[in-house]
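Mind having a look at this structure? Questions to follow.
Left out: one protein chain. Kept in place: all the others.
Think of it as A, B and C in the order they're written, each chain with its own count starting at 1.
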Amino acid sequence: MRRAKWTPYLLLVPSLFYLALFFLYPMTQAFGLAFSRETQTLSLRAEPVESAATTGALELQTEVVVLDRQQLDETLPNGGTRPSFWYLIQGTDLAGETVEGWASQRSIFIENRRTSETARVTGGEATREWTFEHVNRMLTDFRFSSAISTTLLLMVLIIPAQFVLAIIMALVLQSQVRGSSMFLYIYAIPLGISDLVAGILWFAIFTQRGFLNSLMVSAGLIDLPFIFIRAENISWMISIIVLAEIWRATSIVMIIVVSGLQAIPKDYLEAGEVFGASMWQRLRHIILPLLKPSLQVALILRTILAFQVFAVVIAITGGDILTVLSNETFRWYDPARFNNPSVAAVYAGFIMIVSLAISLFYMRAVRSQDEATKSAT
Amino acid sequence: MNTKIRLSLMALAAMALVVPPALSQEDPVTFISTQFNVVEEAERARAIVQAFGSGVEFVVSEEGPAIDLLRAEAQSGQGVQDVMGALHGTFPTLAGEDLLFDLTDLLADIEASADINDAYVELGRMGTEDFQYYVPWMQATLTMAANNEALQYLPEGADINALTWDQMAEWAQAMFDATGEAKMGLPVAGLIHRFMQGYMFPSFTGGMVTQFNSPEAAEMLAFLRDDLWPYVNPQSISYAFMNEPLLSGEVWVAFDHVARLKPAFDQAPEDFIAFPAPAGPAGRGFMPIVAGLGIPYTTGDVAAAEDLIRYMLSPEVQAQVLEQLGFYPVIGEVDVASLPAGAALQAAAVAAQSASEDGIPSLLPVGLGARGGEINEIYINTFTRVIIDGEDIQTVLDSEAERLQALLNETGASCWAPDPASEGPCQIATGGM
Amino acid sequence: MAEIVIENAVKKFGKFTAIDNVSLTVHEHEFLVLLGPSGCGKTTLLRAIAGLGMLDSGRIIIGGKDVTYLAPRERGISMVFQNYAIFPHMKVFDNIAFGLKMQKAPKAQIQERVENAAKLLHIETMLDRFPSQMSGGQRQRIAVARAIAVESGIVLMDEPLSNLDALLRLEMRAELKTLLKRLGVTTIYVTHDQIEAMSMGDRIAVMRNGKVLQLDQPTKVYDLPVDQFVGGFIGTPPMNFLHGHVHQNGAGYVVRLGDFSLTPPQDVHPALAQQRDKPVIIGIRAECMEPMKTASPDAVPVTIDVVEPLGAQNLLTARIGQDTIKVSTHPDFTVSAGETIWLRFPENKVRYMDADTGRALAAETEKALA
Partner (left out) sequence: MSAETFSNAPVSVAQAQAWDAQRRRARIQLRLRRAGVYVVAVALAVWILLPIWLIANMAFSTPQDVRAFPKSFFPNPISLESISFFLNAQGIIPSTGNSIFVAIVTVVLSTILAVPAGYAIARYVFRGRDAIRLVMLSVRAFPIVVLAVPLAVIFLQLGIFDQPFTLALMHTALTLPTTILVISSVFASVPFEFEEAAQVFGCTPLQAFFQVVLPLALPGIAASAILTFVLSWNEVFAAILLTLSNRTLPAHILYNLDKSSDPFKFASAFVMLVPSLIFIFFIRRYLFNMWGQINK
């Protein structure tokens, strides 16, 4: 270890700058998206050009009377020309005043450019204002509560099972059975498998004409394929997602547990053996307590990732009937669906707050134990 | 062997580095399409379009980004996209921002040699009288398809080309009773919103939007929940495209977009039949889907763009699009008789559906703009809340009606058939607000 | 009864034989030291007794019960580990109570025994602390307290003092010895430190290459090493080894060291007979020779190379033929390098060893292992 004044900071600057650029800045932007709204008002012009002075402003959807019109020939940057229409319109603004001025066709809807006497305001300049509208939309969305409960349910079902399985895997690897390096590789494989692929894999097993039904029908256990993915019994879909997630994401916990196990001096376990602890007692009184820091890291990591579970759910259930928080984020963001990044940002912020809160809770829970450990100092 | 893998990996990496998605040749005619996003379809569409000439580039994109792209090009004044192909519902945004050339003259020119469906020409004017925002390109709709195995369970006396929803429910129940499996399929993870918007609501209420929370709508949902859904394959909730379940035999009777049913008809024309959607008390609601071709102002070559549109409207190309992509011609000059068996079956069903005497063509409100997806969510929510979650029908209808009305008001979208045309935002008759 | 019998123990790791057919008996209340250089198999043997590694063949009998195939916890033993293995997540009390808790002993009994053990090791005031706050010596005490608290009658110790600094080690050595004697537990104590072994053990088993070379009381092992290795391993400085030659001298034999002749005691003669006219190693401890400044017929002259005054003694390094010899003398015996002195070899202090095998040529060698 070295002590130096500036060198470490210099070495860290590029990374910290990068993280600030891609974490802090988007965060502030997300905040803006979530809590502000764009509204449009049409500024009327004194002359039929964009740069002219304004004579008033009209809200969207205002019905207006067309007083005069002008057809200009606009030359385009690429050399072509297009007709450009301007209208002198009159309407009532927000304050109830009658205002009049020029507006381009871009900003109004008119049935007939050449003959219609009335039109409707359909465009204008964007202005931003603060609003809780998006938060409200999230809270009143009927999928919101089911997304939360499903996400939490998945978390509660998946994480403990993953920990048990990961600890079993780790113990198996630690016991140095023959070919343990091969087993290590196999257990680590899902680490490199995306949730999307995992979802497809398990869908192929549980779909109506999937492998499980193939097996059961071939074996004569059932006559007709059993339909696991059905809205009437959500628990089947939950179970499949749980299986897929356990299958996919136990590896990382296993890796963390194994490296934690490796850090436990063998002496401790032997001392346990000599002093009469059975296998279960050793696990309970020695291994698990000593693994606690590792388990904590894994727990926080898994909890945060559990809030982001996404592609598995989509691949298995289609994503509409059974929904989770990140799926809702995507649904609101998706241009083909709600096309509303603001509500998506609210969802994203919600996910962050909840997962940070849970992580803090874990850390607090840990610290109180640690403090107990150190209190005698 | 190792080196081979390494080499091919390097080659792939090099490709990614050297040929970034940018373009290569000098100024081809670029045709951006929001249709044929599906992998297999895009390839066939590209082949058809590229027959126009060497320099034509066919690009598929989702609707939102395509609009953003044209917007961005309009801001810079320089554009790469020459022809925009999209569904009717995409054009109001483009029209509202005044991004498109008036194609009145081009249309007149094409109509000199071809008979274009007048209703679609009118749609292309977007409510104006003197501005043709797009030339109708092709049409599609959603129909029913059935495995021949299913026909034996058809209720007695039912005419498959003039079914009612009650008969359909009976049929589904008969299949369930006979096989023990729910053999009817709905694309709940797919176009279920179209099913609600263009078929269920119009068939039972005679309208799509204005009768949203009427007693007839409630009746319709009750029918759907109690009489039909119990005999619909439960795994429908994960079906996006119905061709796969039809082909694998998971379902025997299905409702979907003709293009999404097409692979089944192509692969096994002898196994399937196509037929019109059933009728309800108010008539046979169905949703014609119209796609149009527009020319952005920022095109570098208006003449070439117009030529491409003429080409796309030629009977040969229209026939190819029907045969290979399942979209139907908008001109009358296409010879349907020479189609392959599967396409012919579907074409007949489409024709029967639109020609049926009690037919109610249903179109989405116009002018939803960037929030076009939201109206779909409202119909999906209605379906989910009532059929899947079992919420009270009227409560759901009223609360979703409120959202629908707010959406219409905020966007100023107006009604189209089957709802009476509206001045200003479309209003739900029974007071959504 | 807490007697430990090991019969024909063999343990291999792959091709390497860590324990090579070892048999020995540890009597009840005995303090037996397993001594040897690192890698000699002493720790492996201890672990095999503890059950932390199963023997490939042979048997281990503890208290008359064959425990060869039993798990450690079924053997009724306790152990002090080299690195103490004090659980960092448990308070001192819980550490000491660990064995009892695992046996589900009654609470009152746990309390009493932990307190007793802690008192014995003078750590009764620290029961509420965590080990992380304790010094090496204190942890050592916890480890011992934990081992004696279970009152198993047998304590195995794996180099328990090796992690302590020199002063503390000295202190603990004496304390441990008295404590374990007082408690009367059977102790097997592994160390590579021969001084520790000498000072603590009732008997010492010297091990090398997986074999027990010699098992005897410390003084016996010191005075009558069974072979060159044992002699060289034990004692500071180690035993001197000189190259001699066996000659027949009438009915008896003499060993010639250069011009000088040593007359071995009678009981060695049968062994020497076998080595007639062959080289033999003469082993003698540094403090066993009588140095003289004047020549004497029964003394051999040596030239001094180095004089090291060590306070309690002067350590001389001298040459005798091609061999180097260390001689420990009274501090008053003042000489300087280059001088010649004469050394007398007391007959009963000289060990004769086979020059090829290094084994002592003595009848009592065989007896010494008993």
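Keep this in mind: contacts are C-beta pairs under 8 Å (C-beta built on N, C-alpha and C of every residue); 3 or more make two chains touch, one makes a residue touch a chain.
In this text, all values refer to a predicted model and were calculated from it rather than measured experimentally.
Colleague: Using the touch definition given at the top, which of the shown chains does the missing chain touch?
Modeller: Listed by label, the shown chains it touches are A, B, C.
Colleague: What is the set of subunit C residues that contact the non-displayed chain in the whole complex?
Modeller: Spelled out for subunit C, the touching residues are 5, 7-8, 21-25, 54, 59, 61, 66, 68-70, 211-213, 359, 369-370.
Colleague: Would you write out the residues of subunit B that touch the absent chain, in ascending order?
Modeller: 9, 12-13, 15-17, 19-21, 37-40, 42-43, 46, 59-62, 65, 68, 72, 189-190, 240-241, 243-244, 247-249, 263
Colleague: In the full complex, which bits of subunit A touch the chain not displayed? Write them out.
Modeller: Here the touching residues of subunit A are 1-4, 7-9, 11-12, 14-16, 18-19, 21-23, 25-27, 29-30, 32-33, 165, 168-169, 172, 175, 177-178, 180-181, 183-198, 200-202, 204-205, 209-211, 213-215, 217-218, 225, 247, 255-256, 258-260, 262-263, 293-294, 297, 300-301, 304, 307-308, 310-311, 314-315, 318, 326, 329-330, 333, 341, 344-345, 347-349, 351-352, 355-356, 359.
Simple rule for what comes next: only the chains that are shown with their structure count from here on.
Colleague: Which chain is in the middle, if each chain's centre is the mean of its C-alpha atoms?
Modeller: If one averages C-alpha positions chain by chain, the most central is A.
Colleague: Suppose each chain is reduced to the average of its Cα coordinates; what separation in Å results between subunit A and subunit B?
Modeller: It comes to 29 Å between the two C-alpha centres.
Colleague: For subunit B versus subunit C, what separation do you get between their C-alpha means, in angstrom?
Modeller: Chain centres of subunit B and subunit C, defined by C-alpha means, are spaced 92 Å apart.
Colleague: What positions in subunit A touch 2 or more of the other chains?
Modeller: Answer for subunit A, listing residues that touch two or more other chains: there are none.
Colleague: Residues of subunit C that contact two or more other chains, please.
Modeller: none
Colleague: Going by the contact rule at the top, pick out the subunit B residues touching subunit A in the complex.
Modeller: 62-65, 76-79, 96-98, 101-102, 127-131, 179-181, 188-189, 233-235, 237-240, 248-250, 297-300, 302, 367, 370-374, 376-377, 380-381, 384-385, 387-388, 409, 412, 424-425
Colleague: So in the complex, the part of subunit A that touches subunit C is made up of which residues?
Modeller: 265, 267-268, 270-278, 281, 285-286, 289-290, 292, 373-374, 376-377
Colleague: Sort out for me which residues of subunit A touch subunit B in the complex.
Modeller: 60-61, 63, 76-78, 80, 82-83, 104-106, 109-116, 120, 122-123, 142-143, 203, 207-209, 223-225, 227, 229-232, 316-321, 331, 334-340
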